[in-house]
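Take this structure first; my questions come after.
Note that this complex is displayed minus one protein chain, with the remaining chains in position.
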Amino acid sequence: MSTFLGVPMRRSRDAESPIRGTETFPHAAKRAVNDTQLRRNLGRATATIRGKRQAVVDEMPDWEALRDSGSAIKAQVMADLPALLEQLEANVIARGGVVHWAVDAAEANRIVTQIVTATGADEVVKVKSMATQEIGLNEYLEEHGIAAVETDLAELIVQLGHDKPSHILVPAIHRGRAEVREIFLREMADAPEDLTDEPRMLAMAARTHLRRKFLSAKVAISGTNFAIADTGTLSVVESEGNGRMCLTLPETLITVMGIEKILPTFTDLEVFLQLLPRSSTGERMNPYTSLWTGVTPGDGPQEFHLILLDNGRTNALADEIGRAALHCIRCSACLNVCPVYERAGGHAYGSVYPGPIGAVLTPQLTGIHGHHDVNSTLPYASSLCGACFDACPVKIDIPSLLVELRGRAVDSDRGHGLPTGWDGAMKAAAWVMSDEKRFTNAQKGLAAGRLIARKGQITTLPFPLSAWTGSRNIPAPPTQTSRQWFAETHSATDAGKDRS
Amino acid sequence: MTSRDTMLAGIRAAVAKGAGPGDTTVVPRDYAHTGVLTDHAEVIELLVDRLLDYKAIVTRTDRAGLPAALDTALAPVRSLVVPAGLPADLHASLHGRDRVVVIDGAPDVLTAYQLDQLDAVVTGAQVAIALTGTIVLDAGPDQGRRALSLVPDRHLIILHARQVVETVPEGLARLTPTAPLTMISGPSATSDIELSRVEGVHGPRTLHVIIVAD
Partner (left out) sequence: MRIAVVATCLADSLFPEVVKATVGLLERLGHTVVFPQAQVCCGQMHVNTGYLKEALPVVRHHVDTFEAADFDVAVAPSGSCVGSIRHQQGMVARRGGDDALAERAEALASRTYELSELLVDVLGVTDVGAYFPHRVTYHPTCHSLRMLRVGDKPLQLLREVRGMDLVELPDADQCCGFGGTFALKNPDVSTAMLADKMSNVLSTKAEMCSAGDASCLMHIGGGLSRLKTGVRTVHLAQILASTTERAFV
């Protein structure tokens, strides 16, 4: 996004964090669009998941009823959140768990580190958790001498590749098999020398590597997909079995949970355990779902800690329209149907939450601090096609949220500093377009366009319209507008002036 | 003020500020609660269809044939662990062909490393959901603690026909929420590498279900 002063504003003045990148979306996307490996991987991956999802959704005659229920339950959760959180806390404590409250990422990281340190462990195993990525937990633990081993295959690939995740569900989707093989051979001490790039061989190498960790781990860290208020039950929905390993074998389990991931009753799971697998991996049910409540003597971790995380969620909650973004169950269906995500990839959003949901959740978690804030470009990373809304299992109206947040982005600039070129142009356009004399006068100026057209097409226009003509022609303006034509060919009454 | 106090106060204020006419109090539940199949035999067939789709091994038998079926299913197995509450009348089949049988907790509770040395585990189950091919364990006496059915590479489940329901709501209704629950829908899998599905990552790579007709 550039200012008309000719100075491209591409870098953020705000601090970088897991939910704020260093580049504006258009700038980062420009690079991604030209990355042929990424385009190919993503295009193939998203098309495949789309097809699988559609097949299992089409099987369900009550799919829309499930979506309606899911949407209503989540709206209810937001309205009742304080009471639900207190109920969850009481039930977890009653079953031997410990509950902590963390206002922000820093506090959550401190709490986790304190718990781990108290056990004497210097290594933890992790189940994939968006919340822990959001707070930069692994990096914080590293700084404090604790190694956090990611055990999801894709997260392992990202970790060993010193990379960042690019998709909520399949974080290493930007990596081809050859790249994964290279990463394993380079970073995994026990990878077989004759490791091929066949996905099965790569997965087995990861299995051997991680099994040692699972069998000896003392501390595990997880997130949760759904926390049930009326029973204190937590859940992890997964495919590989690393979740079961982390939730069952260690002595201490720490779960970091965004405050919005709560459901009122155990029965509500009947809705969400149907919505989530079909929407995310396109399966009737994912291979493993684990549910646990506090501590069960003789079975699994004997020390359980639940950390309730805010980190900006109350910003969204306080917003009558914006809070719908908190309904998200992290299925990633919206990413998989988004034509923008498919071509720009996840990294372009600069946040662990990319894609359509990322475009509406990320700016609410961080706030938008004027047009210098790279997150102000996220709500514009969409053509408003609406495919995400159709795919969302809990019916989050992402297009409307995007428009609302665009309004916030514009409003965050009002009264601060110089207006941008866009501000000036849009104000001028509004002035012209709210009055027919001003508009028809402006239309006369279009005649100039005919002078630069060749064979009825204009191929070059000056900045900022060069953004159009960089890749597209525009037809030469006509000699007559439609209103002029109508006035010429029809009588005055047809102009709707008289009421007869 | 503790963080708890601060957060709860902040959340209450936010909920009040963002309140709107969109806040629903009545949740519609027009989705299917019960199944469409009238004949329970069809429900079993549906389950079998899903299990085979997930590449689980399926054996059908009845109560009289169970011991033999179990013995056959354990043919590739040299050593196995079972929970203490597995029915005693099955123990003879377990021990067949000089298999080593360890009963967890009688007398010793096995470590993760010890479990890793064993070929297989045999458990019962609490309920199975046919529509999704899901079998749910609830750590009951015939299933044991969760680690048992996780670490060995082959998991054999003895499932009774009466335990099979059609829909997810029906299945969840048969569960005790606070028990350690494991919902299994086929062997573990990943599609993380170029979306090529690879079966058997960390959980048991072989899932064998013996369905016992009532």
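Annotations for the structure displayed:
In order of appearance the chains are A and B, and numbering begins at 1 in each one.
Simple rule for what comes next: a contact is a pair of C-beta atoms (placed from the backbone, for glycine too) under 8 Å apart; a residue touches a chain by one contact, two chains touch by 3 or more.
Because the structure is a prediction, the values reported are computed rather than measured.
Although it is not drawn here, the omitted chain touches the following shown chains in the complete assembly: A.
Set against the missing chain, the residues A:V340, A:L365 or A:L401 yield one that touches it, A:V340. In the full complex, chain A touches the hidden chain at residues 1, 25-26, 29-30, 33, 39, 339-340, 343-344, 377, 379-387, 389-390, 403, 405-411, 422, 426-427, 429-431, 433-436, 439, 443, 446, 457, 459, 464-465, 467-468, 470-475, 477-478, 480-483, 485-487, 490, 493-500.
Keep in mind that, in the parts below, only the chains that are shown with their structure count from here on.
Chain B has its Cα centroid 31 Å from the Cα centroid of chain A.
The touching residues of chain B, counted against chain A in their complex, run 2-4, 6-8, 10-15, 17-20, 22-32, 50, 54, 105, 109, 112-113, 116, 129, 131-134, 139, 145-147, 150-151, 168-169, 172-173, 175, 177-196, 198, 201-203. Within the complex formed with chain B, the chain A residues making contact are 41, 44-45, 48-49, 61-62, 65-66, 68-69, 72-73, 75-76, 78-79, 81-82, 85-86, 95, 100-103, 107, 151-154, 157, 170-173, 175-177, 180, 199-200, 202-203, 206-207, 210-211, 214-216, 228, 231-233, 239-242, 244-245, 247-249, 259, 266-267, 269-271, 273-274, 277, 281, 283-294, 296, 298-300, 308, 310, 314-315, 317-324.
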